[in-house]
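Every protein chain except one is present and positioned as in the full complex.
The chains carry the letters A, B and C, assigned in the order they are written, with residues numbered from 1 in each.
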Amino acid sequence: MNKTRLEAFSDGVIAILITIMVLELQAPHGADFAALRPLLPIFLTYVLSFVMLGIYWNNHHHMLHLMERPTGSILWANLHLLFWLSLIPFVTSWMGENHSAAVPTAAYGIVGLGSAIAYTILQMRIIAVEGPRSRLATAVQADIKGKASLAMYAAAVGLAFVNQWFSDALYVELP
Amino acid sequence: MNKTRLEAFSDGVIAILITIMVLELQAPHGADFAALRPLLPIFLTYVLSFVMLGIYWNNHHHMLHLMERPTGSILWANLHLLFWLSLIPFVTSWMGENHSAAVPTAAYGIVGLGSAIAYTILQMRIIAVEGPRSRLATAVQADIKGKASLAMYAAAVGLAFVNQWFSDALYVELP
Amino acid sequence: MNKTRLEAFSDGVIAILITIMVLELQAPHGADFAALRPLLPIFLTYVLSFVMLGIYWNNHHHMLHLMERPTGSILWANLHLLFWLSLIPFVTSWMGENHSAAVPTAAYGIVGLGSAIAYTILQMRIIAVEGPRSRLATAVQADIKGKASLAMYAAAVGLAFVNQWFSDALYVELP
Partner (left out) sequence: MNKTRLEAFSDGVIAILITIMVLELQAPHGADFAALRPLLPIFLTYVLSFVMLGIYWNNHHHMLHLMERPTGSILWANLHLLFWLSLIPFVTSWMGENHSAAVPTAAYGIVGLGSAIAYTILQMRIIAVEGPRSRLATAVQADIKGKASLAMYAAAVGLAFVNQWFSDALYVELP
(Lines give C-alpha, C1' and ligand atoms only; values in the text may rest on other atoms or scores of the structure.)
Protein backbone atom coordinates (compact mmCIF):
# COMPACT_ATOMS: atom_id res chain seq x y z
CA MET A 1 0.00 0.00 0.00
CA ASN A 2 1.16 3.51 -0.43
CA LYS A 3 1.01 6.42 1.92
CA THR A 4 0.42 9.10 -0.71
CA ARG A 5 -3.06 7.89 -1.62
CA LEU A 6 -4.07 7.58 2.03
CA GLU A 7 -2.96 11.19 2.57
CA ALA A 8 -4.65 12.39 -0.62
CA PHE A 9 -7.95 10.72 0.25
CA SER A 10 -7.92 12.09 3.82
CA ASP A 11 -7.00 15.55 2.52
CA GLY A 12 -9.90 15.35 0.09
CA VAL A 13 -12.44 14.38 2.74
CA ILE A 14 -11.24 16.98 5.27
CA ALA A 15 -11.08 19.71 2.60
CA ILE A 16 -14.68 18.95 1.61
CA LEU A 17 -15.91 18.84 5.23
CA ILE A 18 -14.24 22.16 6.09
CA THR A 19 -15.83 23.71 2.99
CA ILE A 20 -19.39 22.36 2.91
CA MET A 21 -20.04 23.78 6.37
CA VAL A 22 -20.13 27.18 4.67
CA LEU A 23 -23.23 26.05 2.77
CA GLU A 24 -25.07 26.39 6.09
CA LEU A 25 -24.33 30.12 6.04
CA GLN A 26 -27.21 30.92 3.73
CA ALA A 27 -27.47 34.44 2.39
CA PRO A 28 -30.10 36.28 4.48
CA HIS A 29 -33.17 37.78 2.82
CA GLY A 30 -32.61 41.30 4.14
CA ALA A 31 -29.81 43.50 2.88
CA ASP A 32 -28.70 45.34 6.02
CA PHE A 33 -26.46 44.51 8.98
CA ALA A 34 -29.50 43.52 11.09
CA ALA A 35 -30.12 40.69 8.63
CA LEU A 36 -26.75 39.24 9.60
CA ARG A 37 -27.50 39.12 13.32
CA PRO A 38 -29.45 35.80 13.32
CA LEU A 39 -26.49 34.29 11.46
CA LEU A 40 -24.05 35.18 14.25
CA PRO A 41 -24.31 31.95 16.32
CA ILE A 42 -24.15 29.89 13.09
CA PHE A 43 -21.09 31.88 12.05
CA LEU A 44 -19.36 31.44 15.42
CA THR A 45 -20.03 27.68 15.38
CA TYR A 46 -18.62 27.64 11.83
CA VAL A 47 -15.43 29.35 13.02
CA LEU A 48 -15.13 26.85 15.91
CA SER A 49 -15.59 23.84 13.61
CA PHE A 50 -13.24 25.29 10.98
CA VAL A 51 -10.53 25.61 13.63
CA MET A 52 -11.28 22.12 14.97
CA LEU A 53 -11.03 20.51 11.51
CA GLY A 54 -7.92 22.60 10.83
CA ILE A 55 -6.30 21.18 13.96
CA TYR A 56 -7.22 17.64 12.97
CA TRP A 57 -5.81 18.14 9.50
CA ASN A 58 -2.65 19.62 11.00
CA ASN A 59 -2.17 16.78 13.50
CA HIS A 60 -3.10 14.13 10.94
CA HIS A 61 -0.50 15.62 8.62
CA HIS A 62 2.19 15.31 11.34
CA MET A 63 1.16 11.82 12.38
CA LEU A 64 1.16 10.38 8.85
CA HIS A 65 4.44 12.15 8.14
CA LEU A 66 6.02 10.06 10.93
CA MET A 67 4.29 6.84 9.80
CA GLU A 68 6.28 4.45 7.60
CA ARG A 69 3.55 2.83 5.49
CA PRO A 70 -0.13 1.95 5.98
CA THR A 71 -1.53 -1.54 6.56
CA GLY A 72 -5.14 -2.65 6.13
CA SER A 73 -5.98 -1.99 9.78
CA ILE A 74 -4.45 1.51 9.64
CA LEU A 75 -6.60 2.26 6.57
CA TRP A 76 -9.74 1.32 8.49
CA ALA A 77 -8.72 3.22 11.61
CA ASN A 78 -8.25 6.22 9.33
CA LEU A 79 -11.70 5.77 7.76
CA HIS A 80 -13.14 5.51 11.28
CA LEU A 81 -11.60 8.89 12.11
CA LEU A 82 -12.95 10.39 8.88
CA PHE A 83 -16.40 9.05 9.75
CA TRP A 84 -16.47 10.96 13.06
CA LEU A 85 -15.11 14.09 11.41
CA SER A 86 -17.83 13.79 8.75
CA LEU A 87 -20.45 14.31 11.47
CA ILE A 88 -18.99 17.71 12.42
CA PRO A 89 -20.98 19.66 9.78
CA PHE A 90 -24.21 18.10 11.09
CA VAL A 91 -23.62 18.96 14.77
CA THR A 92 -22.22 22.37 13.76
CA SER A 93 -25.45 23.16 12.00
CA TRP A 94 -27.62 21.78 14.81
CA MET A 95 -25.76 23.64 17.56
CA GLY A 96 -25.60 26.80 15.40
CA GLU A 97 -29.37 26.85 15.03
CA ASN A 98 -30.16 25.97 18.67
CA HIS A 99 -27.46 27.76 20.50
CA SER A 100 -28.86 27.83 24.01
CA ALA A 101 -30.07 24.22 23.99
CA ALA A 102 -28.43 21.47 26.02
CA VAL A 103 -28.85 18.48 23.71
CA PRO A 104 -27.30 19.95 20.53
CA THR A 105 -24.42 21.26 22.65
CA ALA A 106 -23.94 17.78 24.12
CA ALA A 107 -24.18 16.24 20.64
CA TYR A 108 -21.36 18.53 19.49
CA GLY A 109 -19.30 17.25 22.40
CA ILE A 110 -20.09 13.61 21.60
CA VAL A 111 -18.85 14.04 18.03
CA GLY A 112 -15.77 15.89 19.36
CA LEU A 113 -15.16 13.06 21.82
CA GLY A 114 -15.70 10.40 19.15
CA SER A 115 -13.23 12.16 16.85
CA ALA A 116 -10.64 12.42 19.64
CA ILE A 117 -11.07 8.71 20.48
CA ALA A 118 -10.85 7.73 16.79
CA TYR A 119 -7.67 9.81 16.47
CA THR A 120 -6.19 8.03 19.50
CA ILE A 121 -7.14 4.62 18.07
CA LEU A 122 -5.44 5.50 14.76
CA GLN A 123 -2.32 6.57 16.67
CA MET A 124 -2.33 3.35 18.72
CA ARG A 125 -2.84 1.23 15.57
CA ILE A 126 0.16 2.82 13.83
CA ILE A 127 2.33 2.33 16.93
CA ALA A 128 1.13 -1.28 17.30
CA VAL A 129 2.18 -1.94 13.68
CA GLU A 130 5.47 -0.05 13.73
CA GLY A 131 6.68 -0.95 17.22
CA PRO A 132 7.49 1.05 20.35
CA ARG A 133 10.77 2.33 18.89
CA SER A 134 9.16 3.81 15.77
CA ARG A 135 9.40 7.54 15.09
CA LEU A 136 5.72 8.07 15.93
CA ALA A 137 5.92 6.17 19.25
CA THR A 138 8.85 8.33 20.34
CA ALA A 139 7.07 11.52 19.32
CA VAL A 140 3.81 10.85 21.23
CA GLN A 141 5.44 9.30 24.32
CA ALA A 142 4.47 12.19 26.49
CA ASP A 143 1.22 13.13 24.76
CA ILE A 144 -0.46 14.32 27.94
CA LYS A 145 -2.32 16.99 26.01
CA GLY A 146 -4.09 14.34 23.91
CA LYS A 147 -5.31 12.48 26.98
CA ALA A 148 -6.40 15.70 28.69
CA SER A 149 -8.44 16.64 25.62
CA LEU A 150 -10.34 13.32 25.81
CA ALA A 151 -11.23 14.04 29.44
CA MET A 152 -12.28 17.59 28.65
CA TYR A 153 -14.62 16.55 25.83
CA ALA A 154 -16.24 14.02 28.17
CA ALA A 155 -16.68 16.77 30.75
CA ALA A 156 -18.18 19.12 28.14
CA VAL A 157 -20.84 16.55 27.22
CA GLY A 158 -21.91 16.34 30.87
CA LEU A 159 -21.74 20.06 31.54
CA ALA A 160 -23.99 20.79 28.56
CA PHE A 161 -26.87 19.64 30.75
CA VAL A 162 -25.87 22.01 33.56
CA ASN A 163 -25.20 25.09 31.48
CA GLN A 164 -24.20 25.04 27.83
CA TRP A 165 -21.90 28.03 28.29
CA PHE A 166 -19.52 25.82 30.30
CA SER A 167 -19.36 23.47 27.33
CA ASP A 168 -18.90 26.30 24.85
CA ALA A 169 -16.00 27.59 26.94
CA LEU A 170 -14.40 24.14 26.91
CA TYR A 171 -14.87 23.78 23.13
CA VAL A 172 -13.16 27.11 22.55
CA GLU A 173 -10.37 26.12 24.97
CA LEU A 174 -9.82 22.70 23.46
CA PRO A 175 -8.03 23.68 20.25
CA MET B 1 -1.00 7.93 -19.49
CA ASN B 2 -0.10 8.07 -15.89
CA LYS B 3 -1.50 6.20 -12.97
CA THR B 4 -1.21 9.02 -10.44
CA ARG B 5 -3.85 11.18 -12.08
CA LEU B 6 -6.26 8.26 -12.41
CA GLU B 7 -5.83 7.57 -8.70
CA ALA B 8 -6.15 11.25 -7.77
CA PHE B 9 -9.34 11.69 -9.80
CA SER B 10 -10.93 8.52 -8.35
CA ASP B 11 -9.89 9.58 -4.84
CA GLY B 12 -11.48 12.96 -5.45
CA VAL B 13 -14.79 11.51 -6.66
CA ILE B 14 -15.01 8.91 -3.85
CA ALA B 15 -14.02 11.49 -1.19
CA ILE B 16 -16.80 13.79 -2.42
CA LEU B 17 -19.39 11.00 -2.56
CA ILE B 18 -18.57 9.77 0.94
CA THR B 19 -18.86 13.34 2.21
CA ILE B 20 -21.93 14.77 0.45
CA MET B 21 -24.08 11.99 1.87
CA VAL B 22 -23.78 13.80 5.19
CA LEU B 23 -25.68 16.74 3.66
CA GLU B 24 -28.77 14.52 3.85
CA LEU B 25 -28.44 14.52 7.64
CA GLN B 26 -30.16 17.86 8.05
CA ALA B 27 -30.19 19.44 11.47
CA PRO B 28 -33.61 18.74 13.04
CA HIS B 29 -35.84 21.63 14.12
CA GLY B 30 -36.24 20.46 17.70
CA ALA B 31 -33.41 20.58 20.20
CA ASP B 32 -33.91 17.41 22.23
CA PHE B 33 -33.02 13.75 21.73
CA ALA B 34 -36.53 12.99 20.44
CA ALA B 35 -35.80 15.29 17.49
CA LEU B 36 -33.01 12.93 16.48
CA ARG B 37 -35.24 9.83 16.36
CA PRO B 38 -36.67 10.41 12.83
CA LEU B 39 -33.07 10.77 11.65
CA LEU B 40 -32.10 7.30 12.88
CA PRO B 41 -32.88 5.30 9.69
CA ILE B 42 -31.19 8.02 7.60
CA PHE B 43 -28.18 7.85 9.91
CA LEU B 44 -27.97 4.05 9.76
CA THR B 45 -28.19 4.09 5.97
CA TYR B 46 -25.45 6.72 5.99
CA VAL B 47 -23.23 4.45 8.09
CA LEU B 48 -23.92 1.54 5.72
CA SER B 49 -23.07 3.60 2.63
CA PHE B 50 -19.99 5.12 4.28
CA VAL B 51 -18.67 1.63 4.99
CA MET B 52 -19.56 0.47 1.46
CA LEU B 53 -17.75 3.39 -0.19
CA GLY B 54 -14.86 2.88 2.25
CA ILE B 55 -14.56 -0.73 1.11
CA TYR B 56 -14.64 0.29 -2.55
CA TRP B 57 -11.96 2.92 -1.97
CA ASN B 58 -9.87 0.36 -0.08
CA ASN B 59 -10.19 -2.32 -2.79
CA HIS B 60 -9.71 0.21 -5.59
CA HIS B 61 -6.55 1.36 -3.86
CA HIS B 62 -5.20 -2.24 -3.77
CA MET B 63 -6.24 -3.00 -7.34
CA LEU B 64 -4.63 0.11 -8.86
CA HIS B 65 -1.54 -0.46 -6.73
CA LEU B 66 -1.07 -3.79 -8.55
CA MET B 67 -1.84 -2.29 -11.97
CA GLU B 68 1.10 -1.27 -14.17
CA ARG B 69 -0.35 1.66 -16.14
CA PRO B 70 -3.79 2.66 -17.44
CA THR B 71 -4.94 2.47 -21.07
CA GLY B 72 -7.92 4.25 -22.60
CA SER B 73 -10.26 1.33 -21.96
CA ILE B 74 -9.16 1.09 -18.31
CA LEU B 75 -9.92 4.80 -17.89
CA TRP B 76 -13.45 4.28 -19.15
CA ALA B 77 -14.00 1.14 -17.07
CA ASN B 78 -12.93 3.23 -14.08
CA LEU B 79 -15.35 6.04 -14.98
CA HIS B 80 -18.09 3.42 -15.34
CA LEU B 81 -17.37 2.26 -11.76
CA LEU B 82 -17.40 5.87 -10.51
CA PHE B 83 -20.77 6.39 -12.23
CA TRP B 84 -22.38 3.54 -10.28
CA LEU B 85 -20.77 4.70 -7.05
CA SER B 86 -22.10 8.23 -7.72
CA LEU B 87 -25.65 6.86 -7.45
CA ILE B 88 -25.06 5.63 -3.88
CA PRO B 89 -25.96 8.99 -2.24
CA PHE B 90 -29.26 9.00 -4.15
CA VAL B 91 -30.34 5.48 -3.13
CA THR B 92 -28.99 6.06 0.39
CA SER B 93 -31.25 9.06 0.75
CA TRP B 94 -34.26 7.28 -0.82
CA MET B 95 -33.90 4.16 1.33
CA GLY B 96 -33.16 6.27 4.41
CA GLU B 97 -36.42 8.17 4.02
CA ASN B 98 -38.55 5.12 3.13
CA HIS B 99 -37.05 2.47 5.26
CA SER B 100 -39.77 -0.15 5.26
CA ALA B 101 -40.53 0.09 1.53
CA ALA B 102 -39.61 -2.61 -0.97
CA VAL B 103 -38.74 -0.54 -4.03
CA PRO B 104 -36.15 1.80 -2.46
CA THR B 105 -34.56 -1.21 -0.77
CA ALA B 106 -34.39 -2.97 -4.13
CA ALA B 107 -33.00 0.19 -5.76
CA TYR B 108 -30.22 0.22 -3.19
CA GLY B 109 -29.43 -3.36 -4.14
CA ILE B 110 -29.46 -2.56 -7.87
CA VAL B 111 -26.89 0.20 -7.37
CA GLY B 112 -24.84 -2.13 -5.15
CA LEU B 113 -25.03 -4.83 -7.83
CA GLY B 114 -24.16 -2.35 -10.59
CA SER B 115 -21.13 -1.16 -8.61
CA ALA B 116 -19.96 -4.72 -7.99
CA ILE B 117 -20.35 -5.57 -11.69
CA ALA B 118 -18.51 -2.38 -12.72
CA TYR B 119 -15.71 -3.25 -10.30
CA THR B 120 -15.45 -6.73 -11.82
CA ILE B 121 -15.38 -5.27 -15.35
CA LEU B 122 -12.56 -2.90 -14.35
CA GLN B 123 -10.64 -5.84 -12.87
CA MET B 124 -11.18 -7.92 -16.02
CA ARG B 125 -10.14 -4.99 -18.26
CA ILE B 126 -6.86 -4.54 -16.37
CA ILE B 127 -6.13 -8.26 -16.52
CA ALA B 128 -7.01 -8.36 -20.24
CA VAL B 129 -4.50 -5.55 -20.85
CA GLU B 130 -1.74 -6.81 -18.60
CA GLY B 131 -2.00 -10.54 -19.25
CA PRO B 132 -2.74 -13.59 -17.11
CA ARG B 133 0.69 -13.51 -15.48
CA SER B 134 0.37 -9.90 -14.27
CA ARG B 135 0.50 -9.13 -10.57
CA LEU B 136 -3.23 -8.35 -10.46
CA ALA B 137 -4.23 -11.57 -12.24
CA THR B 138 -2.24 -13.61 -9.73
CA ALA B 139 -3.75 -11.76 -6.80
CA VAL B 140 -7.41 -12.18 -7.80
CA GLN B 141 -7.08 -15.77 -9.05
CA ALA B 142 -9.12 -17.12 -6.21
CA ASP B 143 -11.44 -14.15 -5.73
CA ILE B 144 -14.39 -16.27 -4.69
CA LYS B 145 -15.54 -13.57 -2.28
CA GLY B 146 -16.00 -11.14 -5.19
CA LYS B 147 -18.19 -13.55 -7.11
CA ALA B 148 -20.20 -14.46 -4.02
CA SER B 149 -20.88 -10.77 -3.40
CA LEU B 150 -22.35 -10.40 -6.91
CA ALA B 151 -24.73 -13.28 -6.22
CA MET B 152 -25.72 -11.88 -2.84
CA TYR B 153 -26.56 -8.44 -4.21
CA ALA B 154 -28.73 -10.08 -6.87
CA ALA B 155 -30.48 -12.06 -4.11
CA ALA B 156 -30.98 -8.90 -2.02
CA VAL B 157 -32.74 -7.16 -4.91
CA GLY B 158 -35.22 -10.03 -5.17
CA LEU B 159 -35.69 -10.46 -1.44
CA ALA B 160 -36.58 -6.78 -1.05
CA PHE B 161 -39.98 -7.68 -2.48
CA VAL B 162 -40.47 -10.45 0.04
CA ASN B 163 -39.29 -8.65 3.14
CA GLN B 164 -36.88 -5.74 3.12
CA TRP B 165 -35.29 -6.89 6.38
CA PHE B 166 -33.76 -9.86 4.51
CA SER B 167 -32.14 -7.36 2.13
CA ASP B 168 -30.99 -5.11 4.95
CA ALA B 169 -29.36 -8.10 6.61
CA LEU B 170 -27.56 -8.96 3.38
CA TYR B 171 -26.37 -5.37 2.88
CA VAL B 172 -24.93 -5.30 6.38
CA GLU B 173 -23.29 -8.71 5.79
CA LEU B 174 -21.84 -7.81 2.42
CA PRO B 175 -18.99 -5.55 3.53
CA MET C 1 5.38 26.61 -12.29
CA ASN C 2 4.71 22.98 -11.94
CA LYS C 3 2.41 20.76 -13.90
CA THR C 4 1.35 18.53 -11.01
CA ARG C 5 -0.56 21.25 -9.20
CA LEU C 6 -2.32 22.33 -12.39
CA GLU C 7 -3.42 18.73 -12.94
CA ALA C 8 -4.43 18.27 -9.30
CA PHE C 9 -6.53 21.46 -9.29
CA SER C 10 -8.25 20.57 -12.57
CA ASP C 11 -8.88 17.03 -11.32
CA GLY C 12 -10.39 18.47 -8.16
CA VAL C 13 -12.74 20.82 -10.02
CA ILE C 14 -13.85 18.18 -12.56
CA ALA C 15 -14.31 15.54 -9.82
CA ILE C 16 -16.53 17.93 -7.88
CA LEU C 17 -18.55 18.96 -10.96
CA ILE C 18 -19.14 15.34 -12.00
CA THR C 19 -20.29 14.55 -8.45
CA ILE C 20 -22.46 17.50 -7.43
CA MET C 21 -24.73 16.91 -10.41
CA VAL C 22 -26.01 13.87 -8.51
CA LEU C 23 -27.38 16.26 -5.85
CA GLU C 24 -30.04 17.20 -8.43
CA LEU C 25 -31.30 13.62 -8.28
CA GLN C 26 -33.36 14.19 -5.16
CA ALA C 27 -34.95 11.17 -3.52
CA PRO C 28 -38.64 11.11 -4.57
CA HIS C 29 -41.37 11.23 -1.94
CA GLY C 30 -43.11 8.07 -3.07
CA ALA C 31 -41.58 4.64 -2.55
CA ASP C 32 -42.57 2.75 -5.71
CA PHE C 33 -41.19 2.60 -9.24
CA ALA C 34 -43.77 5.16 -10.43
CA ALA C 35 -42.11 7.70 -8.14
CA LEU C 36 -38.93 7.32 -10.18
CA ARG C 37 -40.60 8.12 -13.52
CA PRO C 38 -40.49 11.95 -13.21
CA LEU C 39 -36.77 11.58 -12.46
CA LEU C 40 -36.09 9.82 -15.76
CA PRO C 41 -35.28 12.91 -17.91
CA ILE C 42 -33.14 14.31 -15.06
CA PHE C 43 -31.36 10.96 -14.83
CA LEU C 44 -30.75 10.76 -18.58
CA THR C 45 -29.37 14.31 -18.65
CA TYR C 46 -27.16 13.34 -15.71
CA VAL C 47 -25.79 10.37 -17.65
CA LEU C 48 -25.16 12.59 -20.67
CA SER C 49 -23.31 15.20 -18.61
CA PHE C 50 -21.36 12.56 -16.69
CA VAL C 51 -20.12 11.12 -19.99
CA MET C 52 -19.36 14.62 -21.33
CA LEU C 53 -17.33 15.58 -18.25
CA GLY C 54 -15.66 12.15 -18.34
CA ILE C 55 -14.57 12.81 -21.92
CA TYR C 56 -13.23 16.25 -21.02
CA TRP C 57 -11.30 14.80 -18.08
CA ASN C 58 -9.95 12.05 -20.33
CA ASN C 59 -8.87 14.46 -23.11
CA HIS C 60 -7.50 16.98 -20.60
CA HIS C 61 -5.46 14.19 -19.06
CA HIS C 62 -3.95 13.32 -22.46
CA MET C 63 -3.33 16.94 -23.45
CA LEU C 64 -1.55 17.86 -20.21
CA HIS C 65 0.42 14.63 -20.37
CA LEU C 66 1.91 15.87 -23.66
CA MET C 67 2.49 19.40 -22.34
CA GLU C 68 5.97 20.25 -21.04
CA ARG C 69 5.20 22.85 -18.34
CA PRO C 70 2.53 25.51 -17.79
CA THR C 71 2.99 29.26 -18.22
CA GLY C 72 0.76 31.99 -16.83
CA SER C 73 -1.34 32.16 -19.98
CA ILE C 74 -1.84 28.38 -20.00
CA LEU C 75 -3.03 28.57 -16.39
CA TRP C 76 -5.66 31.13 -17.37
CA ALA C 77 -6.72 29.24 -20.48
CA ASN C 78 -7.19 26.23 -18.21
CA LEU C 79 -9.28 28.24 -15.72
CA HIS C 80 -11.36 29.48 -18.65
CA LEU C 81 -12.08 25.88 -19.63
CA LEU C 82 -12.97 25.00 -16.02
CA PHE C 83 -15.34 27.97 -15.93
CA TRP C 84 -17.35 26.65 -18.90
CA LEU C 85 -17.34 23.15 -17.48
CA SER C 86 -18.60 24.55 -14.15
CA LEU C 87 -21.79 25.67 -15.92
CA ILE C 88 -22.61 22.09 -16.98
CA PRO C 89 -24.44 21.19 -13.71
CA PHE C 90 -26.63 24.29 -14.13
CA VAL C 91 -27.69 23.55 -17.72
CA THR C 92 -27.99 19.84 -16.90
CA SER C 93 -30.47 20.65 -14.19
CA TRP C 94 -32.37 23.18 -16.35
CA MET C 95 -32.62 20.86 -19.35
CA GLY C 96 -33.46 17.88 -17.08
CA GLU C 97 -36.43 19.71 -15.61
CA ASN C 98 -37.70 21.17 -18.88
CA HIS C 99 -36.95 18.44 -21.28
CA SER C 100 -39.14 19.37 -24.21
CA ALA C 101 -38.31 23.08 -24.14
CA ALA C 102 -36.19 24.80 -26.77
CA VAL C 103 -34.34 27.38 -24.69
CA PRO C 104 -32.88 25.04 -22.02
CA THR C 105 -31.85 22.65 -24.80
CA ALA C 106 -30.13 25.53 -26.60
CA ALA C 107 -28.51 26.67 -23.34
CA TYR C 108 -27.06 23.18 -22.93
CA GLY C 109 -25.61 23.48 -26.41
CA ILE C 110 -24.17 26.94 -25.71
CA VAL C 111 -22.32 25.62 -22.67
CA GLY C 112 -21.16 22.60 -24.68
CA LEU C 113 -19.96 24.93 -27.43
CA GLY C 114 -18.26 27.25 -24.95
CA SER C 115 -16.46 24.30 -23.37
CA ALA C 116 -15.34 23.01 -26.76
CA ILE C 117 -14.06 26.49 -27.74
CA ALA C 118 -12.28 26.88 -24.39
CA TYR C 119 -10.66 23.47 -24.86
CA THR C 120 -9.47 24.50 -28.32
CA ILE C 121 -8.08 27.79 -26.95
CA LEU C 122 -6.16 25.89 -24.26
CA GLN C 123 -4.77 23.56 -26.91
CA MET C 124 -3.75 26.49 -29.13
CA ARG C 125 -2.16 28.31 -26.16
CA ILE C 126 -0.01 25.29 -25.27
CA ILE C 127 1.06 24.86 -28.90
CA ALA C 128 1.81 28.61 -29.19
CA VAL C 129 4.07 28.34 -26.13
CA GLU C 130 5.77 25.07 -27.01
CA GLY C 131 6.12 25.51 -30.74
CA PRO C 132 4.87 23.65 -33.82
CA ARG C 133 7.32 20.77 -33.28
CA SER C 134 6.18 20.05 -29.72
CA ARG C 135 4.68 16.67 -28.84
CA LEU C 136 1.20 18.15 -28.50
CA ALA C 137 1.34 19.95 -31.86
CA THR C 138 2.28 16.72 -33.59
CA ALA C 139 -0.47 14.80 -31.85
CA VAL C 140 -3.32 17.17 -32.73
CA GLN C 141 -2.15 17.94 -36.28
CA ALA C 142 -5.05 16.13 -37.79
CA ASP C 143 -7.63 16.82 -35.10
CA ILE C 144 -10.52 16.96 -37.52
CA LYS C 145 -12.82 15.43 -34.93
CA GLY C 146 -12.27 18.40 -32.61
CA LYS C 147 -13.22 20.90 -35.29
CA ALA C 148 -16.24 18.84 -36.35
CA SER C 149 -17.46 18.81 -32.77
CA LEU C 150 -17.37 22.62 -32.65
CA ALA C 151 -19.53 22.76 -35.77
CA MET C 152 -21.96 20.19 -34.42
CA TYR C 153 -22.47 22.03 -31.12
CA ALA C 154 -23.19 25.22 -33.07
CA ALA C 155 -25.72 23.28 -35.16
CA ALA C 156 -27.35 21.81 -32.04
CA VAL C 157 -27.91 25.28 -30.59
CA GLY C 158 -29.76 26.33 -33.74
CA LEU C 159 -31.70 23.10 -34.13
CA ALA C 160 -33.02 23.35 -30.57
CA PHE C 161 -35.42 25.99 -31.87
CA VAL C 162 -36.62 23.71 -34.66
CA ASN C 163 -37.02 20.53 -32.63
CA GLN C 164 -35.11 19.77 -29.47
CA TRP C 165 -34.92 16.07 -30.37
CA PHE C 166 -32.46 16.95 -33.16
CA SER C 167 -30.27 18.62 -30.55
CA ASP C 168 -30.60 15.74 -28.12
CA ALA C 169 -29.52 13.34 -30.85
CA LEU C 170 -26.47 15.50 -31.58
CA TYR C 171 -25.53 15.72 -27.88
CA VAL C 172 -25.67 11.95 -27.58
CA GLU C 173 -23.63 11.59 -30.79
CA LEU C 174 -20.99 14.11 -29.79
CA PRO C 175 -19.09 12.10 -27.19
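Everything below uses one rule, namely that contacts are C-beta pairs under 8 Å (C-beta built on N, C-alpha and C of every residue); 3 or more make two chains touch, one makes a residue touch a chain.
If you're wondering where the values come from, they're calculated on a predicted model, not measured in any experiment.
Contact with the omitted chain, checked across C:Pro28, C:Gly54, C:Pro89 or C:Gly112, is made by C:Pro89. Mapped onto chain C, the interface with the missing chain covers residues 1-2, 5, 8-9, 12-13, 16-17, 20, 23, 72, 75-76, 79, 82-83, 86-87, 89-90, 93-94, 96-98, 101-104, 107. Considering the complete assembly, chain A touches the hidden chain via residues 7-8, 11-12, 14-16, 18-20, 22-23, 25-28, 31-33, 35-36, 47, 50, 54, 57-58, 61-62, 65.
Criterion: only the chains that are shown with their structure count from here on.
For the pair chain A and chain B, the distance between mean C-alpha positions equals 26 Å.
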